[in-house]
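Shown below is the structure under consideration.
Removed: one protein chain of the complex. Kept in place: all other protein chains.
Up next, chain A:
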Amino acid sequence: MSLLTVGIDTSTFETGVGVVLPDGRALERFDIPQPGTRPAHSSATLRMLEQALSDVGAGFDEIGRVAVTVGPGSFTGIRIGLATANGLALAVGVKAQGASSLLTLLRGAAALQQPAVALIDARRGELFVATSTAPQDRFALPLTEQTEWWQGFPAGAICIGDGAIQNADVLTAAGFTVPVPSDSLHRISPIDVCLEASSWPEGVDVAPEYLRRPDAVPTSERGS
């Protein structure tokens, strides 16, 4: 029996699941919270995955590979995604494979003839950032500490992700391209998660990618 790959993304407000069949056919499903509401990662992930599998006429027992975004992004979302992926992987006897949410976003823009910057809302006035020109240098960018925080982004880049949507006015004024909010480039594709995760080192456990340093400081290490 040929086995299929499932992809899970819970690193932003949205919940995404995807199924990639051995013959290359693929589908993906999203739960997109209404403005002002909260993510539904914990209730939507498995429900949507079950539906997606049903839509391709498959069941959980046909899963041969599990891919999941490891962050950076939503603190609880990443935990829900990793726990779900690890549970599924354990049940089918494989190890889950991880993919950076930022690199998965960049993968969606890889076919474009211009550099790209992936920006994910990190809350607390920060963005998680990766550029297609230096994807290994992923970082948390505080917006309040410098006025021209986009300096260092490749010239003429297209900016994608929920962080780009939130800062579209500033980025556009600075000469960058920001697609309209409904453009799928802003969305982490669970199918791309499956592709991106294929480079995950074999046998390595999936673990969250935080980027931001812990902000708890032991009393003994605090300045007076």
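FYI, contacts are C-beta pairs under 8 Å (C-beta built on N, C-alpha and C of every residue); 3 or more make two chains touch, one makes a residue touch a chain; residues count from 1.
Here is the rule we use: contacts and distances are computed from a predicted model.
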Protein that the absent chain corresponds to, by UniProt name, given "ABC transmembrane type-1 domain-containing protein", "tRNA threonylcarbamoyladenosine biosynthesis protein TsaE", "Branched-chain amino acid ABC transporter permease" or "Unannotated protein": "tRNA threonylcarbamoyladenosine biosynthesis protein TsaE"
Residue among A:6, A:26 or A:80 that touches the chain left out of view: A:80
Residue of A:40, A:63 or A:141 in touch with the missing chain, whole complex considered: A:40
Footprint left on chain A by the chain that the document does not show: 13, 38-43, 74-77, 79-80, 123-124, 214, 216-220
